[in-house]
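One protein chain is absent from this view; the other protein chains keep their places.
What follows is chain A.
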Amino acid sequence: MYKGGSHSEPCCVKGVTVSKALSCQGSECSPAAAEGTGAVSWPLGSASCRSGPRVLWAPGSWLCCPVQVPGPSGRCGLSPQSWGSNMLDVCFRAVTHLVLFYENRLKDHHLVIPAVLQGLHALSMCEVLAPGLAVSVLKAIFQEVHVQSLPQLDRHTVYSIITNVMRTREEELKGLGADFTFGFIQVMDGEKDPRNLLVAFQIVRDLILEGYVLGPFVEELFEVTSCYFPIDFTPPPNDPHCIQREDLIVSLRAVLASTPQFAEFLLPLLIEKMDSEMQSAKLDSLQTLSACCTIYGQKELQEFLPSLWSSLRREVFQTASERVEAEALAALHGLAACLSRSVLSSDTEDLLDSFLSGVLQDCRHHLCEPDMKLVWPSAKLLQAAAGASFRAGHRITSSVVPLLLEQYNQHLQSSQRRTILEMLLGFLELQQKWGHEDEEESALLCSQAPLCSVLFSALTDPSVQLQLVGIRALTVLGTLPGWCLPGGRGEAGAGSSGGLSGYGPVSVPCREEGRRSTHSLRARCLQALAAVSTHPGIVQETVPVLLQCLRQVPKAGACDVVAVCQSLQRVAVQCQRDAESCWYYHQTVVPCLLAVAVQAAMQENAHSPVGKLLLEEEVLTAMVPVVSAASAHLCPELAAQSVSQVVPLFLDGEVSFLPQDSFPCPFQPFQVSGGRLVALLMAFVCSLPRNVPIPQQDRLLQELLALSCSCDCPFTATAAAKCFAGLVNKYPPGQQLDQLLETAVNRMEAGLAEGPLRTQALALLLWVTKALVLRYHPLSSRLTDKLLGLLGDPELGPAVADGFSLLMADSPDVLHKGCHADVRIMFRQRFFTDNVPKLVQGFHAAGPGVKANYLKGLSHVLNHLPRPVLVTELPTLLSLLLEALSCPDRVVQLSTLSCLQPLLLEAPHVMSLHVDTLVTKFLGLTSSPAMVRAPPAPFPAPLPPLLPYKPRVIRALAKPLDDMKRLVRKEAVVARGEWFLLGSPGR
């Protein structure tokens, strides 16, 4: 009946806000209300509402009592303050009348009720509701309406009314006392619709958290919500509301875990559900228990601890699923944490202590059983409990660690020993978590000696697996504070260096296979040495060992030297925090490295294999980060002292500060043999803080410039160019810098013009350009223009194109933030805006042979641009990128594909315009080798534009299915499978 009337415009109750999704669903809802304006406040202001009084219709043709409502509001230009008191009064009275009218209508025929509720809902948002009215509305609803017999939408309206009133009239509602709670319980009792449940759960949660009086109704409130636990709900297919099971679970959990008052009812329920067979019920109960533990205290838990523990223990011991096990462990962790938090009064029993005693009693004997069947579950339980707090950790570790040590000595097989050691490692790692709290009380201290001897026996065991676990444990021990007591440190250091010296000589005679394993063991030893070097005292022990390894080069191969350098670098990074050990490290390591390298450079003339090894690019490249890390964090005075020794070494061959005193001949750094060591010079001077003055800097720069342009060894020339660029980047601006750059540019231009050293000149140009681009120097645009011009050079073009990636990427050794270079943020964006138009222009003007160079340069620039910038800029470059897809160069193809990929994911509407070209080009690529890494998977563009291509793509993808490479076949299978599913039923 009222539906007929609802089509007329005046029927729209202005200010009604109905959630769109819900209102569109319920057929009872009037379409006019569903079109709802979305405005929230009442009275609602708009131009039309000022133009004349609004007529509010109660829906239903026989109910048309027009009511006059004035419609003023701040939005109409009239601020509330400017209303006369008369006006406000009128407003109050009108609303009061309306409310009374609606309240009376609640007693009317049941057909009217839905419309009345709509009206009350609108009024509940009204700001000028007189005091007391809201409460009387709720009372009327509680009394007159049997909510659960209404349709879903109207029940939702009731919940919305309650939510609104709770939001705005909290004080008045609290005045109602427990009656309100009781009323709500009656309203909610028996609710079944998930949409309504979400709102109702929210209301219950607010009731509890906002401190409404629950009175005698705690149990009722619990009953009315807990009857849904555990949630069993499968969303219907094509559900427009998108309510997932997970949503309901989370909101119900928030209710159940909101107050300790529920504890006495909730905990038995949880235990019962944990004991059920349903896995989802188990998971939900365990997660709810974890949530409860954050608010409960001892009092709530005390009674249920034994049954909780037996349920949790059963889940871990007999579990079929890893998720249940993980949740059970998390719940145990939560329980122990909760017990640890509680404040004890003097006469109560310490529940944590008795709880942990129970845990220990049930788990300890499993650790000792000879068949070791339940050791891992027991260890996991113990570790979960021990991780909860310092106290729990202390209690459990002090009992379990001695036991494990004893077990280790009883078992003789190395596989069993390994299991025990792995468990021990778990406890040591937990100790790390609490170690800082109180060093004196650490539970490990009393078993320090046996622990060290166990680790030592593990390190000297013939089983590699056991050794590896031993080294990991040693690494963890090294990070424990209070563990660097003289005895402990000595033994630990002796242990790992013992392992190292024990295995060093063995490696030589071993067969190929054996050598591989001892090599990995050596690498592990080196890593362990680096990892334990966390305190200045230990650093002074370990660094000499590492340097000793470095000097024993004849025995080792290049990869061993590299491994030593990696460990040294790790130590350097750990030293950076502490000024004292940083200086010690710098003083010890840098001269030693330089001495070893200088000596090698001198012996190279004598054709000794050692010299060759140390001068290999791989080895020098590994030394660079060591020197760099050792120098970057020096304080300026000490750095100045050091730089005054190193620079003369390279300029004048001043070797006196090096630890070795016998050098066969004078060192000539900028000559052929010594040139490679410029890499070490670069690592040192380019990492110094900007305020450290470099002696004879101009002379040094000239030498570097000359070396970089004249040396025919590419490694040396590049190192010199990098060193030059690193210094130029930090050079203070002014006339001197301009002069210096002028000289450099002249030399580069001469070098680039012709001759055998064009590549070297190009490297110099690239590095200097990078140095200037980073600091926004005005000359940088001239140099980039030069590079853009060289892209058209048939000989150098490809190298220049690759150089663009060097300009945009972070270089690992120089010109980055870590070595104090002058790097402006956004330099990439700036480079992009300045140079990409020129690149595009150059591409169009270039001859066919060199077009690819421009595309390659462009794709390097794009690849290093931050993704958000890229997605906004790319559409303009799209046609060029599509062109690049058919470029035969693999690098261009790959980088273009990686540019297009985010665009396909984030801007499918742009890409769908080009779908024809894209599909054609992608299919062309399927026969290219580049496809290995980026095959044409269907992209999430709107479906219809892709459908016409389906048969063609499926046919074309049949060919790579028979590719000779397995990786290609794998990607082709995935792509073809996706295309088969595209637009098919069952997707």
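Everything below uses one rule, namely that a residue touches a chain if its C-beta (ideal position, glycine included) is under 8 Å from a C-beta of that chain, and two chains touch if they have at least 3 such contacts; residues count from 1.
Criterion: contacts and distances are computed from a predicted model.
Q: Mind telling me which option in "Large ribosomal subunit protein uL10m", "Cytosolic iron-sulfur assembly component 2B", "LYR motif-containing protein 5A" or "Protein YIPF" is what UniProt lists for the chain we can't see?
A: "Cytosolic iron-sulfur assembly component 2B"
Q: Could you tell which one of A:227, A:809 or A:967 touches the chain left off the display?
A: The missing chain is touched by A:967.
Q: Spell out, residue by residue, where the missing chain touches chain A.
A: Within chain A, the residues that touch the unshown chain are 320, 929, 932, 958, 961-962, 964-967, 969-970, 973, 976-977, 980-981, 984-987.
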